[in-house]
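Take this structure, written in structure tokens, and hold onto it; I'll ask about it next.
Every protein chain of the complex appears in place save one, which is left out.
Labels for the chains are A and B, by order of writing; each one numbers its residues from 1.
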Amino acid sequence: MDLRRILAAAFAATLCATAQAQQKFITVASTTSTEQSGLFKHLLPIYAQKSGVEVRVVAVGTGQALDMGRRGDADVVFVHDPVAEKKFVDEGYGVNYHLVMYNDFILVGPKADPAKAGGKDVLGGLQKVKAAQAPFVSRADKSGTHAAELRLWKMAGFDMATDKGPWYKETGSGMGPALNTASAMNGYILADRGTWLNFKNRGDLAILVEGDNRLFNQYGIMLVNPAKQPHVKKGRGDAFIAWVVSTEGQKAIADYKINGEQLFFPNAQRP
Amino acid sequence: MSAILPLRMTDVSFAAGGRTIIDRVSFDLSAGPSTIVLGANGAGKSVLMRLMHGLLAPSAGKVEWLGDNASRARRLQAMVFQRPVMLRRSVLANITYALGLADVPARDLDRLAFEALEEVGLATLATRPARVLSGGEQQRLALARAWALHPEVLFLDEPTASLDPAATREIETIIKAFDASGTKVILVTHSLGQARRLGDEVLFVHEGCVAELTPTDRFFSQPASAEAAAFIKGETPWI
Partner (left out) sequence: MSPLLEAFGGALALIASGDRALLQIVLLSLGVSLAAVVLATLAGLPLGAAVAVARFPGRQAVIVLMNALMGLPPVVVGLVVYLLLSRAGPLGSLGLLFTPPAMVIAQTLLIFPIIAALARQGVEDAWVEYEEQLRSLGAHGIGAALTLVWDIRYSLFTAVLAGMGRALAEVGAVMIVGGNIDGVTRVMTTSIALETSKGDLPLALSLGIVLIALVLALNAAAHMVKEAARRKYG
């Protein structure tokens, strides 16, 4: 009977997935934008084949990823918010910290650019958006991207806690949903290039400002401190970190391209 | 040789929702005669029957079984309701279920159930789902279920009120068979004709009280109480 076979298969799938728990794996807390860029789908199979270890990525916002590290629910943390990362390490939650790669943010907005924000200067662009009170979508979710956005506003001379108005839309969401919102309301938004390249619902949006070196987005990786969380898989976690910053891992990162365009630029420092 | 009868009711009252439905009734029912519980609608006949059978607890007074084996009183009674309640199982399974509750050994269940079905003429329908039977057939099944338990006392609460005359006749035949086999029949009815056909004595209930307990012939010709006289007259205005 067809139904019975389907049910049996379903049970088997669940059991298999549960049995995978017996497989060698580590849990990496990373960000939604990194996952949505497609980097992990490219990188992790390479590592799995080399080491036999499955890397399980839980993709959440940077704030939540670091929180996962503090709680001990991950072995490795891989995010892109240097200020928050430094605090994490200084507080003793992370060890074996390495820079990994960078990509950049871009200022995206309607092609017609009513606020005339386009150009080479992101701070100037932001000032023009505010002056025109054009709709601007902020992730407002404590992510690395959100932190970068707030830093740029600050550099442009504004404190978003007090200087925002109805034109500043805080969605509290990941990069993709925020882009969806910006597309729907034809607004401006700061996005990471990776998510943008993969994003299929662009509507009338286009890149307006890029290449300004203040849009630099640095990624870091670290092991959750085994002294605080004894169950952390130190051996396998360190091995993964070592591979990511190795020549081989860095090359794999550089090889990742969308439509022929390289997304991430490896910059791990040799000790 | 009765094991649980006689039944003695002493100053039994029952109140619900602020209303007194049964008001200090006292009487004895002994083995032998079939007893018809008669009375107008709302007199309290059904409540009285449930008090006797133990489905309701009295608010005051005592319900006692005075026989030698009174401790088995629960097991040796059965009740049939106006609407038969059957489980969603086969005809046979409904009887074996009841037998199982009475701790009848597993190997005897089917045999005893079949015997009961044959007694009421339903043996050919043994494997049918009980609920697809007609009203009359289901009531016969209810009686077969009671028969299988070989009760000492059989309570019946208006068992033919929902049935046509033909089905009614079949049910009355079975009730008479119970009576003939020694089971004490206690029957609630509002049909005078049925009372005359099936009853040896009449327990007349009027507004929560027992007006009289009289052999049937005498009850209809010379009722002892004014309420009974009025009732009979009211039910048979042409007399």
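Everything below uses one rule, namely that a contact is a pair of C-beta atoms (placed from the backbone, for glycine too) under 8 Å apart; a residue touches a chain by one contact, two chains touch by 3 or more.
A quick note: this is a predicted structure, and the numbers were derived from the prediction, not measured.
**Student:** For the chain not shown, which residue from B:A78, B:L92 or B:A228 touches it across the whole complex?
**Tutor:** B:A78
**Student:** In the full complex, which of A:K41, A:K86, A:K120 or A:R151 touches the chain missing from this view?
**Tutor:** Touching the chain that is not displayed is residue A:K41.
**Student:** Using the document's definition of touch, tell me which of A:R71, A:K87, A:R151 or A:K251 contacts the absent chain.
**Tutor:** A:R71
**Student:** May I ask which residue of B:R19, B:R88 or B:R107 touches the chain that does not appear here?
**Tutor:** Reading the full complex, the residue touching the unseen chain is B:R88.
**Student:** Which of A:N96, A:N180 or A:Q262 touches the chain that is not shown?
**Tutor:** Touching the chain that is not displayed is residue A:N180.
**Student:** For review purposes, identify every residue of chain A that touches the missing chain, sorted by number.
**Tutor:** On the chain A side, contact with the omitted chain comes from 3, 6-7, 9-15, 17-18, 20-21, 27, 32, 36, 40-41, 56-60, 70-73, 173-177, 179-180, 183, 195, 198-202, 229, 231.
**Student:** List every residue of chain B that touches the chain not included in the displayed model.
**Tutor:** On the chain B side, contact with the omitted chain comes from 50, 53, 55, 74-75, 77-79, 81, 85, 87-89, 97-98, 101-102, 129-132, 145.
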